[in-house]
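Structure in structure tokens, see below.
A single protein chain has been omitted; all remaining protein chains appear in their positions.
Order of writing sets the chain letters: A and B. Residues in each chain are counted from 1.
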């Protein structure tokens, strides 16, 4: 997963680097269309997707506005998965669900390409390190161990409940159909899809839950989507355009039967 | 082949599901840019492409406006190929050429992901069923046999000849260069590429056949294209913009030497 897009040859070059070091390694694309440098979207997409991949999959996640600065690159393991990413919060939503069992700083330049550019660490660090890991290099050889508590926090807030019982969250992702995906998740709220809820965004109330995308009669609806999150949708239209909302917009939730 | 696009992580997640069940299965992308819910374009693209793939290829085709409704998902075999698709006509152009030898309804939830969403059957049904089939699960285990005659018909008409001998068809696809691809096919009409033909679209006559895309002197031409169909093109320009035509537009054909 990167924010490189697929117009320029950057992703193709990363695959070349991997093939050179680890010809038998299978590489799969999650998406390369994370909005440039948007850590929040990257964190959401990765956390919504990783469980569908085989255990022990190594996710190479490059959304890295700090490339070339002093930010660290980390390798992290959870009980079931492995990750290579900048230490900028990109793995934060995953670590909220699965605590890392091992984190190391990727600093041993033995596993980098040389010369190592300041601008394209995807090619010069992420790709070769991923390839060497697949060939059996031990995480400990990549650099010093990091205490998970010392990792950079998520650069955005998690949903929280105020004293009146109302939840406050955000639109964390807008898909290509204009559906507005919130960070109110089934797991956190104990949703079963049959609740009565009310989302408020830009002073407009949207009620739900609808059972399918085809409801609403031209008005926005709330559905529990395939990511397991509450989502505002508009049948045969774009909820984004209808409500004139951008990613990052604040959303509040009223739900009497949700967890608190 | 899907209409999911590659901006969102949906295709990437489907591949993760497949890798989890069938790690050695080779997955190849035909296109994920079918216009959303456009069964006609999906049917055309698949029928124009499938013969170039190895025999026994399993095509997973998801253009599925009825996802979550009572529409069936089918597995179908022809003498040379295998298909997994919604029963909405998406395979109709293929079945016109190759009769299915076996069709079953995909209903055995043993091979689905659980919980099975109402909104993302690509992830929860198509991907895992494809993976299990590759591992040797028999089609009969997926659900009851369907009589091919009971399948949903194509939701659009095939070319037909009127009493005056004129053919009537449609623009079924417009490629990224603005070329207008009709459903008048070489096979159906017995074309050899040297005919004198006249296509009429929006009351404008376009004559052919041109031998290459470079002809026409700034006017639209008719070529027999690499899909084996009659196509209206404009050298160094977009026939779509020039003629102001949309996919689905009616086209008529006069051709004295064509089959009738």
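The working rule: a contact is a pair of C-beta atoms (placed from the backbone, for glycine too) under 8 Å apart; a residue touches a chain by one contact, two chains touch by 3 or more.
Quantities reported herein were computed from a predicted structural model and do not represent experimental measurements.
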item	value
Touching residue (missing chain; options A:120, A:184 or A:227)	A:120
Contact residue for the chain not shown (choose from B:29, B:97, B:219 or B:241)	B:29
Options A:16, A:165, A:190 or A:248, residue touching the unrepresented chain	A:16
From B:48, B:84 or B:221, residue that would touch the chain that is not displayed	B:48
Those residues of subunit A which, in the complete complex, touch the missing chain	5-9, 12-13, 15-17, 19-20, 23, 36, 68, 117-120, 123-124
Interface residues of subunit B (partner: the chain not displayed)	1, 6, 26, 28-33, 45, 48-49, 52-55, 57, 175-177, 211-213, 223, 225-226
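Here, only the chains that are shown with their structure count from here on.
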item	value
Whole-Å separation of chain centres (CA-atom averages), subunit A against subunit B	33
